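Quick one: structure below, then a few questions.
FYI, not all chains are in this one, though none of them got moved.
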Amino acid sequence: MEALVKIKKQQDDHKTTIAFGNTSIGGGKFAIIAGPCAVENEEQIFMTAKLIQNLGTVFMRGGTFKPRTIPYSFQGLGVDGLYLLGRARQKYNLIVNTEVMSTDMVELAANHVDILQIGSRNMQNFDLLKKVGKTSTPVILKRGLAATIQEWLGAAEYIMNEGNQNVILCERGIRTFEKYTRNTLDLSAVLAVKQISHLPVIVDPSHGTGRTDMILPMAKAAMAIGADGIMVEVHPNPGQALSDGEQSLTFEQFENLTGEVARLKKVFNYN
Amino acid sequence: MEALVKIKKQQDDHKTTIAFGNTSIGGGKFAIIAGPCAVENEEQIFMTAKLIQNLGTVFMRGGTFKPRTIPYSFQGLGVDGLYLLGRARQKYNLIVNTEVMSTDMVELAANHVDILQIGSRNMQNFDLLKKVGKTSTPVILKRGLAATIQEWLGAAEYIMNEGNQNVILCERGIRTFEKYTRNTLDLSAVLAVKQISHLPVIVDPSHGTGRTDMILPMAKAAMAIGADGIMVEVHPNPGQALSDGEQSLTFEQFENLTGEVARLKKVFNYN
């Protein structure tokens, strides 16, 4: 992986920790980021926010601009979703992330959430990478579905090269032949980027497998290999979800997952 | 491919022809779009433009904004490159295309070239797709390197849904295990989109193979299956090219290719 030798900022000895108040991503913590695929309405997002607060898991995700294969699918609530997310964040005192898909929305989104997410389809949307790189808001950078490790780290470099060092990598499954799972979660890539780069790395077992029944075991596997956290989809009523219902945990399943994660933190030497 | 049933504009019986003065892409023609990977300087682009004019091939490509894996690689001449391209277009009376990577540049680029290109990394940059969809400038939409046919046509739909029906699909090779070639040119995908959609489809054997010695045979194969044209990289001095020299034809090789294409047009019933 010779070309990576050129990647200057990733050669330091230190490991990056991204602080949020009195918690962090990286630095020996195991973060749980949870929430619906898409923000749908106030009731849905507030119920979910309350659950997250009650379980003490702090980080919430919620899609407001949705990247969809065809333009006739539900595209998310857009700016209205962003406002809803901002209100849930305030009311329940959560650290919130949402995906941004256009440079125009970066500033507005950064005013309403704590973390900006770059989706896998936009991993090499260099214009967008540079734009979030000009803010100081932490960024979750998802791996492209057929991206090599070098391309993924190169994309991170586009963000950091503009000044924003607060990059969190997120493995979300690669495309393979196998159709039993939506994607193939590539845990060895997580190990690889932990070795090569200084950035924290989280895992998305919801998109990575596309199956509710695989989220918990894959979350445990993520802990076993030393990932810095997971991002999972949770919905008050997965059967009614406007998108990705088949990979969303119920509240009960999510509570069970948080219990298991708590139990395993000591086992795997997390803080 | 059930989801495609939903794609409304692609269900017509007619086939789209995109007219440029007295020539076209689609409509039974076989177009040759040629030029350097990147516009480097006036001499390089003018020499190439002159060659294209002399050979009567009319269409010229030239990259001015270059998508590169890491930010420290040559990124193209940017706006200066666009001006150079515009001048070559005027002087040699060519139909010119260049890749756009940011929504900000779409309008400016549309003023200086005839065709806007969306690269494979941006195939699902929906913001950019919508932006070029709001112009009336023809768009070449490259297939993503791991995109399914449905995702590729879905991306085209994002452009057409904004009003711009002038979309030209371009197959440029998919990522596979094989490293002898840079990518694997997927000619059956060209056949598939010719069956399913009404849009013209061209083939890029330069990126598709990454090897100068495979460009001519793959160009002939593209004619054999009924593609609407090819896009190939040509450089006055491939050994000195700032990017992709190993897949650029010399002027002599390009002249040879145009001769072969001319010979085969009749064989394969092109106009």
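Should a chain be cited, it is by its letter among A and B, assigned in written order, with residues numbered from 1 in that chain.
The criterion applied here is as follows: contacts are C-beta pairs under 8 Å (C-beta built on N, C-alpha and C of every residue); 3 or more make two chains touch, one makes a residue touch a chain.
Predicted model, so just to flag it, every value in this text is computed and none were measured.
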Subunit count for the whole complex, all chains sharing one sequence, 2 displayed: 4
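Going forward, only the chains that are shown with their structure count from here on.
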Query: Distance from the CA centroid of chain A to that of chain B, rounded to the nearest Å?
result: 34
Field: For the chain A and chain B complex, residues of the former touching the latter
entry: 3, 6-8, 67, 69-72, 101-104, 121-122, 124-128, 145-146, 150-151, 154, 157-158, 161, 175
